[in-house]
Structure formats: structure tokens, C-alpha cells
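This structure is in C-alpha cells; I'll ask about it shortly.
Apart from one protein chain that is not included, each protein chain of the complex appears where it belongs.
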Amino acid sequence: MAKNKKVIPLKEHIIEFVSDSGEGAQKAANSFAKTCGMMGNGLWTIEVIPAEIQPPPHTTSSTSGNRIRLAEGKVTNAGDLAQTVVAFNEMAFLSRVQAGAVADDVLLIIDNIWATHDDPAYRESYKKITGDVKSRGGTVIEVPFEEETAKIVEDSKRGKNMFVLGYMGYLYQRDLNILRQIVEEMFAKKSKTVIQNNIALLEGGYTYAEEHLDFRYEIPSVPSKVPMVVMNGNTAIALGAIAAGFELCSMYPITPATSASHALSDIMEGLGGMVHQAEDEIAAIGVAIGSNYAGKPALTITSGPGMALKTEFQGLAVMTETPLVIVDVQRGGPSTGLPTKIEQGDLLSSLFGAPGDAPKVVIAPSTIKDCFSVMIMARKIAEEFRMLVIVLTDANLATGQQIFKRPEFSEVSLPPPIDLSPVPEGTNPFDWDPKTGLSRRLIPGQPGGMCVTTTLNHNAQGKVTHDAASNQRGHEMRSRKLAALQHTLKAPEVYGPKTGDLLIVGWGSTRGTIDEAVDRARAEGYEVSAVNLLFLSPLQPGLKKIFSGFKKVMTIELNYSDNWGDPLITEENRRYSQLAFLLRSHTLMDVDCWSRVPGRPFMPMEIHEVIVREIKKIKGAKEETAKLVSKAGGLK
Amino acid sequence: MAKNKKVIPLKEHIIEFVSDSGEGAQKAANSFAKTCGMMGNGLWTIEVIPAEIQPPPHTTSSTSGNRIRLAEGKVTNAGDLAQTVVAFNEMAFLSRVQAGAVADDVLLIIDNIWATHDDPAYRESYKKITGDVKSRGGTVIEVPFEEETAKIVEDSKRGKNMFVLGYMGYLYQRDLNILRQIVEEMFAKKSKTVIQNNIALLEGGYTYAEEHLDFRYEIPSVPSKVPMVVMNGNTAIALGAIAAGFELCSMYPITPATSASHALSDIMEGLGGMVHQAEDEIAAIGVAIGSNYAGKPALTITSGPGMALKTEFQGLAVMTETPLVIVDVQRGGPSTGLPTKIEQGDLLSSLFGAPGDAPKVVIAPSTIKDCFSVMIMARKIAEEFRMLVIVLTDANLATGQQIFKRPEFSEVSLPPPIDLSPVPEGTNPFDWDPKTGLSRRLIPGQPGGMCVTTTLNHNAQGKVTHDAASNQRGHEMRSRKLAALQHTLKAPEVYGPKTGDLLIVGWGSTRGTIDEAVDRARAEGYEVSAVNLLFLSPLQPGLKKIFSGFKKVMTIELNYSDNWGDPLITEENRRYSQLAFLLRSHTLMDVDCWSRVPGRPFMPMEIHEVIVREIKKIKGAKEETAKLVSKAGGLK
Amino acid sequence: MTVLSMEEFLEKECGDHNYELEDYEAEVPRWCKGCGDHGVLTSVQKLLRDRKINPEDVICVSGIGCSSRFPHYLKTYGFHGIHGRALTLSEGVALARPDLHLLTVMGDGDCFSIGGNHWIHALRYNFNATVIVLDNEIYGLTKKQASPTTRQGVVTNTTPKGAYLKSLNPLTLMLGVTNISFLAQTATWLPGHLDNTLNKAWDHKGLSFVRILQRCPAYLSSSFEATGPDFPAVFLEGEGGIAVDKGMLQKASVIQHDHHNLLEAQKVALTETPSPMGLIYYDPNVPTYGDIRRRRIKTLDRPGLIAGLNAELDKYTVKQQHG
Partner (left out) sequence: MTVLSMEEFLEKECGDHNYELEDYEAEVPRWCKGCGDHGVLTSVQKLLRDRKINPEDVICVSGIGCSSRFPHYLKTYGFHGIHGRALTLSEGVALARPDLHLLTVMGDGDCFSIGGNHWIHALRYNFNATVIVLDNEIYGLTKKQASPTTRQGVVTNTTPKGAYLKSLNPLTLMLGVTNISFLAQTATWLPGHLDNTLNKAWDHKGLSFVRILQRCPAYLSSSFEATGPDFPAVFLEGEGGIAVDKGMLQKASVIQHDHHNLLEAQKVALTETPSPMGLIYYDPNVPTYGDIRRRRIKTLDRPGLIAGLNAELDKYTVKQQHG
């Protein structure tokens, strides 16, 4: 059969592996992805995880797995609808359909053990759901995964995933040697028998596919000449923190930030630092500030509810001008909200959370690669400007994996060693440069530098003052630093031409998706460009100029806004999405927004649809006007 | 001498009583003010308090006292420069000069004991400071307050203030009977001798003045026919809270909010409720929410750092739609900042403090009288809309005293009694009206209503849901309520004509000062009007329309903004004051701002100056344009 | 308030409601198979049924964690709050509604780590509530980080080379808090004892604190290694204490303990192996915060309140003298 097999060439494909939580679809998918990476493909993976600890098995809420977007070239987001789904049961597949993640013409590869299961309910739902696929135009390939697994090992529940890996490896023409190597590495710490069994399963699946499939996919790959890495955003944050010279990560567990701390816990002690799990988020930030104050770079990592608890200490960092980096891995809010899911809901609370005037820097990396390098930049800004820097990532960056050029760094990424040299007595602890607000920190232990750092209003000597002039002065100096930083920034780059009908403005992890949608729309002739803002505070220069090149400017964000047309919503009460709100104030231009809170990344096709609709509206309005004008002309 | 005395008629006067902390100038001033109130004068008083517990005596940082602005008619703010200062020592007076609070032609009445004091430093500074007054054009009346007091009572330190009261009573033609009555009331709980001594001192001061002064002031008064009250804003908040039906005030001490809780502590148990001092601010809000959830109206009162700690629970209140009122008595920030002083720095943190999208109501009373009634409104909105309502007052309202019409209230101000009637089983805990987002709360104890209130995303049944549609729905419903409330609001009233050169927009306690400055400027022919916003979220309708009646719109706020002309500040990086920032986004109009953080209320003359300067700029620009136009015309 | 028919009234007020277990069952619990939380839920449901408590008269408040999902599975009123703050919400409920039964459920991280301040102060307030901590010695919901009660050396995701510190003994800490009135310990693998303990706690007026050692097979199957009879435990027996059913006696031995004696209690609490099970400390005479406060509050009808407030306003009223 292997001989006259049809080979279907593809530029890219979106493949999902789904099972009940605990059945190992995720492991299979990750191995598959790693293989793709090693073969030189472009790659983006995202996790499909149940929102609960132990949802009932064989239900839609139990689905666990991975989506892999696999391509010939670079991939910047998780893409649209899944084209292939390999499912361990039909409910896992159904959950993906319900999430709107699956193409109508999907290829569903499914374990057919349920077709003949003892439980009539399972038989029924299996029949119904596979039937529905076909009637929507999809294809169903039934594979006796569990049965075949049982032929190879005793516990068919635990080994199934490796069989599936082999099967999919064959289908997508993955290199069997690489697959073997990865499986071996994965089980490296286990016994020989375990390794052998799993290799046997892998090969079993591969062979089974070879024997039963009459087609294979082919996705070419161009192995890169420079070293590449595959990792998720939280790992990139963790490694970036080390490259930046942080010696302490002080944290309290919270999803989806915790895995960054796990990554650091695994390696930091071996690299001269440590992770401190504090008793709560308030303590976590307090410890980090204490360490920074004393001269050792420390950061804290958290998510929404933790950010809320850190509010008071943020004010302290601002007032005392103690350098501090906070990473906020955004999740769905408000309150506990959707703890495992993505949202970009913390922009305004990062900017304005702390009472009083508390100027700070807010930056948002837009790719997993950026997560690494942004940490170096964040530490440097924090220390040079004696400021609080908030790094906003999100659940999508946190758990998504991308393949990218291995980051480079060197000693210049690291902070200078602690300076304990004596200072002339009377040196001021806040020796503000009146133009920039910058001043040099005194580090405890420096002879002659003894001074108090206080959260009360104070003068350059660090002494408490209550008079109007000194309070005004302190505020000015803290604010001025933001202006000074802003002067060092460049205008953001426009993705696409600098003029056109529509400009989409985004921030953070939506970048890849927006750019892809823009590409598609432009290919269809729509005049649309995009801009992604790395700096949210201060805003980069040149925005107004960029915006004025377009007939319409709108943000696309993964947070809430009232929609035009919603009941009661008018020009006067519409609540805009967070960046749009900011940009309206900043530019006084009528920046519109389209935003949603689906708890998952956007798909390029959704954004494409918005682009097309908006441009049609613009064109329509123009035609309307043109009509009116010609009418008016006709009347003359 | 009493016969041929000059009587100087006045419309109003600003009088300050200052002493070292602990010497009782404040008591004398308050009695003086009360007398004025009883005689039917308009009145505004503010406290002058040292920022520290025990500053060294006879220094500028030890000043304690009161400013009284006394007038024939209504007074809405603390006014400009003090015209009379009665000082127990010269340093107390100096501190007021340094604060920029004293007129050059001030009448200084001062204890001359320092002129001949043993300590040459005191003699020196007394001579210098009183000399300076004269050289600036002021008048100094030296009175041996302490010496005279010693003639009447043994402990001249403790009784001096009553002697001063008598003296000032004579000078301002206060009714001696009323003065006596007030002194008696003040010492009502003390022994007879104490009362007699103090009356003797009062009369001693009065007589001394009669014998030594060759002039008196006369400020007519028009006793009101309706009952009037004199109180400060924190007392008004406290009494308003009771009128609103709150049964629990759950708080943690913090300046300048605490005195409201003290007032409640004194009376609440006697009125069926209680004040609970929690272990921290987080607990304080948690207890209040627990009580509201269970059906008993509760509020929490705090200030900046406490607000910061309440951030996470604010998100909970929004997500669970539990009614809650928070009173934030704003003080100088960020962080500990200027804890005893005024600032309007918490507007944006109130609006945006909680991570995620957390729509809430923010209102700011602008007068002490409003502090009372706003509490009733706040509770009603909180319960009807199931929303978090933040009431923003400030240190100026908190400690300032005003005379105003005694508030009226009745049973309709109170909440309906707890409804524990059975509900049909299956009644939804979030039975959102899709148009308004409103729903009826179920109260624990209602048979058939058992349900879970959760901070996770949930559907109408209160069940946890993770899907995109339900998350979008929840957000919509919570946001929609704000739109529904906005539709019930009216446009704010414009103080002055609806068109002109300049419109000043303010919020909170600056209202009286701004209006007075506007009156003055208008009297001089400047076309300026003012608007004060009670609602900051949602914003009242009609703002854009109102603004478009003016050539320029600017806010005046007691918070920080970068100034035009400051180093490095450009159009692109200027940080606007908080309301201006909001209004720019809301209206897309070029709303400018003038704001400062002096830690004290503005004076009408300061705002007047800003108005005049701005209008001159506008006119200048016009003339410029006119010149250019005519020039251009000339060239043609 | 709706007027009830006489029949309904009798049923509600005087009738012996015979509730079934399922009357207290909401959705199917989503805890892992073998998770100790299941048994505690059942035990609470049995208690409510046996005592014929109206479901609407119970409020179950929790924080965030696996354990804090409790209210979702109990068909009473429930408040699933935020991490570490369950006791603050509970206190508000207790102050507002002494007519209702209050059950507070927390995890070890929830109560002993982030919630520590409210924990010690709640004990001191001694407000009326049954408070249980499901102590699995680990963070469950966030997937295996160290909690204060995680034993030294245990590998977790934040302590990959083993937890750094000796685990916190919450019992000795609580016994140091002024006003503690009820402290008991039991375990999820001692179902009979668990029932008896919860019943004793429910009867106490004041804050009855029950630490329940709870197995978390998902993340710390090793923690109470020898589940059941082999776990090193010792039952405390004392007059008016928690009954030890005969069947239990196979699981551990029994010692006599005077739960009214604080220093005795300290001594017992200090011993972690074997773990003391039963009533550790008990003082029914500590007044509750609610009682202390309510005793001082004047009861007023609405006109009374308005009159009272007017009297207060009188104090600030200036009677202007027309002269």
C-alpha cells in the first residue's frame, strides 16, 4: 500500500491532538511539535486545557491537548480553524467544535472503540458526532487506537498517546528517527522497558498508518542555518530574567503566571539566584522591593488578582524611586474571572491602579521571543530611571510555543556589580537632574551615604517635607522621568503602507494574528495596515502622525468594550476597549475599537472579517457621499 | 474709650487663629465660628494642623489652628489671604506667611510676651517677624494675652485661648451672650469652677479689647428662617450614612478618613448599627461585602493607601454584583505622600484600579452639604444596580466646616426591610434584563433561592462557565448597567452663560472656589463659566455640547499634571490631570488643564489669575489672527 | 414579605422537615477521584440532613482553591470568594445575619498562607461560625506548590529540591491566639470521626475551627502515606469531647486529654507524629463577637431611627438668634 500513496502538498496545516485530561494527548502533541521544529518547520502551539482540576471524563469539559500550527515558513499565531483533529474520544472533539475551533471540512481521526462501547450513551454520541462531521463535509478516519495499543503493551490507557504520535508522524511525513530520538529523551529517566515499550508504540502507530492510509501530507521545511529554540512565553520570561541579571524572583503562585516561576525554580539556584515563594502577593512584592533597595535585582511575577494586591506597594516603589519589574501574565477578569484563559484586561489598571499620581513604565512584548529580550530592557529601564516597570504578557504568550532564533545576550545584559564605594558625606539620595528627574541611587553599605528612604513626600535630601513647593517638585521629578524616557523612544513601525483606509492598532500577543489578517486583506486589495505598540507608558512618539495617514483607526483588543448597536449604548456612554480609550485621550482622534473577551486568542479570519467590514463601511460611506454629491450636482 | 470707636463695615473677612499645637487656638476658633453661625453669618472654616504628632514648640511646624471665612452671605470656600491673624507666637504666624496664606496688609494680633522673653532667639525672631509685617504694609496689635490670662487664672497656658476668644469677639462685634452660652456648653461636663474660670477669661478678653481697641469690625448677618447646621464633611458623611440606612461601617483607621468613623463610632450603636474596626483594610471591605451580601447595608471608609489594599475586593464586588459603597477621603499621594493634606489624586485609580474590566459608579460631592445627601444616593444606586459605588471626597471637605440648611430626610431614604419571602425554585440569581443588565438579588434565607455567588465567570444561573459567549455576556451585562444609569442622568448645570471664551471644569471640593473665581472674572468682563461634575462614572450626558459653547475648555484640579513649558514636555508626552485625561478621551475635544498639588485648597485668586491669563491668551491669539488677516488683506 | 398560608407556616416553622441527602446536593463535585474533599462534603450534607436544617438557612463561604469549590456542590446559599479572604466575608455575614448557619471552608494555602492575618484575627473575634480547613499540605488548584504545611523536603513545583522549611504547625499557632474557643482535628480517612467532629463543631457557639487532614491523590498521594489505619494518629478522649466510635479504635490508639486546659492542649498540639485527632481545645464561655457587639446596639424601629438621627443633627444645628 505504501507504494502508490497520494501525497498532498501543503504550505501549512493546523492540527489538534485532544484527549481526556490525563490521557496524554499533550505529550504526544509536544513531541510531534518538537519533531517539526527539528525538521525546520515554522511552528506555533497552544495548549487546550480543562478549566477545572478534575472534570468528569468523556465530557466536553475534560478536553486536554494541544493545537499545532505547522508551516513551511514562519508562524506568528495559532491560526484559524483546525484542519486535522486527532481525538481520543468524540466528546473531546465536540468541545473543540463547540469552541468554534474546527473547520467544517476537518479531517477527524478518532478512536473507534466508542462505536461499540458497552455504554449505549457513548455509542450514541459517537455515532451522532462522527455523523455530523461527515454531513458538514468533513472526513472521519476511524482508528482502533486503544485496541492496537493493547496489542503492544498491557496498559492501553497509558500508551495510546505514543501510538497516536506514530500514526500522526506517518501522516505528516515526520522523520521516524527524530521521533524515536524525542521519545527516548522524554523517557530518559525511566526504565529501559518503559523506553522500549514507548518506542514500540511509536513504531506501531507509524506502521499502522502506513498500512491503512492511502495518502500522506507533505509540508516542506527549510532547516535554519542559525540555532533555533522552541519554548513558551513563560519559559522565555524566566530565561530572559536570568539573562537580565535578576537574582531573586519573589512570587506567590497564580495561574497563568506560575509556570514562569516553576521554570525559574528549576534553574535559578544553579545560576546564582533563587525563587522565593512568599506568604502572599503583598509579601512577594515587598521582598522584591527590599532586595532591589539593598542592591540585588529582584522581580515579581503575577496575574490579575495578584496585581490587585500589589497595588499599594506599587505606589511605594514609585514614591521611593526603587527600581522594580513586575511581570503580569494577564488572564480573564474581573476578579477570579477565567483564570486559565487569555485577556488583555489589565492595561488601565497597570497604568492607573495605584492611588495618587504614580507614573510608571508599561511595556507589552508581542511575541514569545520578545518575552526574553523585554526582561533585559525592563531591568535596565527600572534601574536607570529608578522606576517601576510593568511587563504585560498574557495567557496566550505564557503557554503558547513558538520556534525562533536562539536569543543572544552577553555581559552587557547584566547589571553592573553592586557599588559599595564611599560617597562624599551629604550626597543626596534624590539628586534629581531638574531636566530629566534622574538621580543616582545610594546603596546601603556605601560609607557616607546614610539616608532615609521614605514613602512620605520628601526633598532631594530624602527629608520629609509638607510644603506645597516640595510636593509639587517631587511630583514633577517623578513624572519628568517618563518624559525623559519617551524622548529616547522611536515611533512604532507600521506594518504595511503608511497610508490607506484602515489602520489596526494592537498591543501584546495579538500582533501575529493581526498582521496575518492584514496580509490577507491586503492580498485581496484592501488598504489596511497595522501597528503594534510595545510601550504603553510612555506612548511612543509619532502616533498622531501615523494615524493621520488613514481614513479610520481602530484598535483590536482582547478585552471588553461596548459595541456600537448594543442596547442603550450611545456616543456618550460607550465604554471603549482599553488601548482605544488611551489613544483617544492621547491623540484626540476618533480611534474606534473592536474587542471581545472570548477567553482564547483571536483567529486571523475573525480579524480579517472585521477589516473587510470596516473598509466596506468606509467605502460605502464614500459612495454614499459621492452619490449625494452627484445628486446635489444634478440639482444645480 | 468705648464711645467714639470707629466701626469698619465689612462684607466678609478671613480670620485665622494660630498657636502651638496644644495651646487651644482651635477651640477658640471653633467657638468663634459657632457664634458667627448662630448670629446668621455665612461661614467656612478649615483646620490648620501640624503634619506631625509632636513637632517642636515655637517652630513653624508646630502651628495648629483654624481659618474662618466669615461673611454676610453664603460662603462656599476658604477664600484667599487671611486679613486678620491672631497668633499665640510669631512662629505660628510665620508658618502661615510661608504657606502663602496671609495678606500683606494683614492685621496681626499677637501675644507680646515674646518681645521680652528670656530667650534672645525668641526676642529676635519676634522683632523681625512683627517688623516684617509692618514693612509689608500690615498692622500689628500687641496684646499681653498670657500676662492678662495669668491675672485671671493660675495656669495661663491653658486659659489663654478663651481670653483670645473674648478679645476677638469684641473686635468682630460678636454677641457676648452667645459667646458665653457656647463656652458654657463646651465645658458642660467639667466642674463649675472650670466653667466660671473660662467665662471669666472670655469676659476678660472682651473687656480688655473694649478698653484698648479704637475700632471694631461690623459684618452684618441675616439670620435664616430655616434651621441651619454647621459641621464638617466627615460628620456629614457619617450622618448621611445613617440617613441612608447603613447599619455597619467596616473600616480601618487612616487619615483623613478616620474622623468619619469616629463620628459614627460615637453614635451608631445608639442608632441600631455599629462600626467595626477590622484588622486591616482588606478585612474591612471583606466584612462590608459579606454584610451586604447577607442583606444588611454596610459601607467602608478609607483613604489612598487603604483604597490600594481594597483593589482586589473591588473586583469581587463588581463580579458578584454585590452592592457596596466605598468612601475615599482623598489625601496627598502617591504612597504615604502627604497624609493629612488634600489632593484629588484618586480619580483614575478609582475608575481603573481593579484589574480586568470592572465597571463601577464614581461620584464626588462638591460641598459639605452634598456629603450628607450623596450617601443616600450612593446606597440606592449600589442596591438598585447591584454595583460598586465609590464616593470621592477629600481632606478639604473632611475637615472644613460650612453652615448650611439642615438636611431633610425621611423613610424613603432608608432601604426596604430585608425580604426573606420564598422565591420560586430555579429563580436565577443573575436574572439579567438583557437591555439594562439589571437583576434582582436573592438574599440568603429566602427559601428556594439557594445558589452560589462566585467570582469566576458565570451565567444567569450563577453557574461557572468558561465559554466565550458566556464570558462576553457577563461582561456586557455588568457594563450595560452603567449605560442604564447614564440614561437616568441629566446634563450638569453650567455656572454662568452657556457660551463664552473659557469653560472651567472641575469636580469635588474645588467647586466653591472655582465658582467664586468665575464670578470675579465675570464681574471684570471676562467671558468665563464653570461646570462641576458630580458623576465621574458614568459621565453625565451633554458634555460635548456644553463644551462646544466655549472657545477653550480646561479643567482645574488638585492633582498632578505636567505643565506646558516644563523641560522635555511636549504635546506627545504631556501627562494631563486626571479629569482632563478622562474628558479628552470622552469628548475628543482639546480639553486643557491647570492643576497643582499644594496640599491645601486653591484660593479663588489663584484660579482667577489662571482664568485671566487664559482668556488673555485666547484674545491675544484672536488679535494675532485678526492682525494676520488684515495684513493678508492689506497685501491683496 | 409574602404571607404564608397556615399550612406553609406550620411546615416552615414547626414542621419536622425530613430532608434527604440530595436536598443538599447541587452539581456533581469536580474533585479528583479519591480526593478527600468528597467525604467532607458528604459529611456536611449528612449533618444538615440529620439536623433537619433548611437549605436556605445555611451560608457556605469559601476562598479560592480546590477546597473552596465546596459551596458549588452544596445546595445552600454559597459564596465562592477570593483567595485568602473567606473569613472576612464570613465575618460580615455573621454580623449581619445571626439567624443563619455559617460554614466557612478554606484550603491550607488559603487560610494559613495568604489568609493568615484574617485567620488569627477571626479566632480572636470568635464570631459564630463553623470553620474548616481542608489541609492537603499542598496547593491543589494551582498544581503543586508548597503551602505552609507542606513538609520539609517535599518536592513541589516551587521547591524542586524539596520544601525549605519545617512545616508550620497551625494547631500550636492557633492555641496561642487569645480568645480561641474551639479547636479540633480530624482526617478525611476517618469518616466516622469526621462526622462526630463536625457535629461537635456545629454545636459550638463561637468560632469552631476544624483542621481536616485531607488526601490529595493528584499532587501529594504520599502525604498521608499510610492512609487509614496505618497513619500515625492518636485519638483524644475527654469528657464532652469528640466520641471515638469503636470501629475507629483499630486505626489508632486513644489518649486521655483535658481539652479545657490550654497548656495541655499546647502539649498535645506540639506532637505531630502521631497526629492528635479530636477536640484539642474547648472553651464554651468565650463570648462571640456578634453577641458582644449586638448587646450594645439599641434596637430601633424606623421612626425611632429617624428621631434618633434628628437628635444627632440637633447637636450641629445653630439656632440663629434673630436679634
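Chains: A, B and C, in written order; residue numbering restarts at 1 for each.
The rule is short, and it goes like this: a residue touches a chain if its C-beta (ideal position, glycine included) is under 8 Å from a C-beta of that chain, and two chains touch if they have at least 3 such contacts.
Everything quoted here is computed from the prediction, not taken from an experiment.
Participant: Touching the hidden chain in the complete assembly: which of B:210, B:280 or B:419 does that?
Facilitator: The single option touching the absent chain is B:280.
Participant: Of C:53, C:168, C:243 or C:300, which residue touches the hidden chain?
Facilitator: Counting the whole complex, the residue in contact with the absent chain is C:168.
Participant: Taking the full complex into account, find the residue in B:252, B:495, B:535 or B:602 that is in contact with the omitted chain.
Facilitator: Considering all chains, including the one not shown, the answer is B:252.
Participant: Under the stated touch rule, tell me which residues of subunit B contact the chain that is not displayed.
Facilitator: 52-56, 251-255, 258, 261-262, 265-266, 269, 275, 277, 279-281, 305, 335-336
Participant: Of the residues in subunit C, which ones touch the absent chain?
Facilitator: Residues in contact with the chain left out: 113-117, 120-121, 124-125, 148, 161, 164-169, 172-179, 262-263, 266-267, 270, 289, 292-293, 296.
Participant: Spell out, residue by residue, where the missing chain touches subunit A.
Facilitator: 34, 37-40, 175, 178, 223-224, 227-231, 235, 239, 242-243, 247-248, 250, 267, 269-274, 276, 278-280, 282-283, 285-296, 298, 312-313, 315-316, 320, 403, 406-407, 409-411, 414, 417, 419-422, 442, 444-456, 463-464
Rule of thumb we're sticking to: only the chains that are shown with their structure count from here on.
Participant: When the C-alpha atoms of subunit A and subunit C are each averaged to a single point, how far apart are the two points in Å?
Facilitator: 39
Participant: Could you give the separation in Å between the centres of subunit A and subunit B, each centre being the mean of its C-alpha atoms?
Facilitator: Comparing mean C-alpha positions, subunit B is 45 Å from subunit A.
Participant: Indicate the residues of subunit A shared as contacts by at least two other chains.
Facilitator: In subunit A, residues 305, 335-336 touch at least two other chains, as defined above.
Participant: Can you tell me which residues of subunit C touch two or more of the remaining chains?
Facilitator: Within subunit C, the residues that touch at least two other chains are 64, 82.
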